[in-house]
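Missing here: one protein chain of the complex. Every other protein chain is in place.
Moving on, here comes subunit A:
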Amino acid sequence: MFKSGIAELSRSLAAGEFSSEEITSAYLARIKEKDKALNSYITLCEEQALAQAKAADATRAKGEASLLTGIPLAHKDIFCTAGIKTSCGSRMLDNFIAPYNATVVENFNQAGVVTLGKTNMDEFAMGSSNETSYYGPVHNPWDKDLVPGGSSGGSASAVAAHLCPAATATDTGGSIRQPAAFCGLTGLKPTYGRVSRWGMIAFASSLDQAGTLTRSAEDAALMLNVMAGHDPKDSTSIDIATENYTANLNRPLDGLKIGIPVQHFAEGLNADVEQKIRNALSEFEKLGATLKDISLPNSHQSVSAYYVIAPAEASANLSRYDGVRYGYRCDDPQDLEDLYKRTRSEGFGTEVKRRIMIGTYALSAGYYDAYYIKAQKIRRLIKNDFDNAFAEVDVIMGPTSPHTAFKIGSQTNDPVTMYLEDIYTIAVNLAGLPGISVPAGLVKNLPVGLQIIGKNFTESHLLNIAHQFQQATDWHTQTPEI
């Protein structure tokens, strides 16, 4: 049962092999047994999960089940859940119980999905290793001394360790794709605006996008069918029609033109990781695709521009945490300024404070043009690079991360090295494009991720390409010993 992803569980439920209550109880027991070693969950929703499972079984008995009815999932603790703590990995929100559900959560509830719990994450999604969480680091099930990646490290670790069949996640600069690569999962970041951000706690609003961490492209498609769509409550969600994301999974890849950006295979890429990626590209040639070298000449600027734009937006978004309306409040404030300053200094962790400071600096008088406007111009350069590339090719492929998962604690004292972790993923967020990371091999028994980048709103095509790769390879079925 634990080996099954969403698609297989859905078939088992439909065939009556077991009930949702049985699956849910089994997962809850497994989480209690195994998660002490991983720390992938912040909150377990035992009571609610069992109630949802019973309701799902009743729906099925009436013959009204949909594909996801009764499937248990975990949500990243960045999505608001009515009546259940939503911490965003921060002390600031350790006592926060949202009065409403995020649209993503609401959509899954409507589909009859069971929420097992809320997964650990880097504080306010700021991190690439899941070490900045107030609730402690998450461990990688492939090797517990290693990070699972971040910021959606809890979701990734939980899915990889079979502590849930799949999970929601979010990606601002690589926070779905990089943990997917480090944990051997399929991680989909849809086009900016494809999924509603309503009730998803904001980090950098022009970059944040919700997506999925799953064990296959097919499962990602099943989840996206529920998540995608325009939401009047999020004015940046795009009002164009969604597709049936499972409809094209079986289309052959004959004639697919794949662009290989030379910049993503340059200095800094681990040689063993490169070999796995080259092998994967050869596999696509066998499936009928052609490869073409392309250039993204400004990609080396993406991390620099991102570390102006994302902190600038974060400094504005996180100004709401003032100790007045919800969340943490310091003891015995002397005056209003003391209330603000001590609440924020005690409630936020080091990395969050660092990014608020960078953003505040970049937006401050005298520096705005040199930093913020310059970064936005670089953002256009990067988007233009992609537009030029997509005039020649259908998709772009390369490594998701320059190496496999690294040791917990090995990079925490060096923010710049940590920021460069996302060197291949950040440009995709700046340009708003959809991207997916799929398992492409193991190096010293650690997973390697292949990143596939598409044009705007081509999730259906990306999932098709990923699915065809997964029909031809079995890297996505490899699991760690737990």
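Details
In this text, a residue touches a chain if its C-beta (ideal position, glycine included) is under 8 Å from a C-beta of that chain, and two chains touch if they have at least 3 such contacts; residues count from 1.
Assume contacts and distances are computed from a predicted model.
Only one of "sn-glycerol-3-phosphate transport system permease protein UgpE", "Aspartyl/glutamyl-tRNA(Asn/Gln) amidotransferase subunit C", "Phenylacetate-CoA oxygenase subunit PaaI" or "ABC transporter domain-containing protein" fits the UniProt record of the hidden chain, and that name is "Aspartyl/glutamyl-tRNA(Asn/Gln) amidotransferase subunit C". Of the listed residues A:376, A:410 or A:478, the one in contact with the hidden chain in the full complex is A:376.
The chain not shown here is touched by just one of A:301, A:404 or A:460, and that residue is A:301.
Screening A:432, A:449 or A:480 against the full complex identifies A:432 as the residue touching the chain left out. From the options A:127, A:150, A:259 or A:323, the residue with contact to the chain not on display is A:323. Where subunit A meets the missing chain, the touching residues are 95-99, 191-193, 206, 232, 235-236, 238-239, 298, 300-301, 303-305, 307-308, 315, 319, 322-329, 333-342, 344-345, 348, 350, 353-354, 356-358, 360-362, 364, 370-371, 373-381, 383, 414-416, 419, 429-433, 456.
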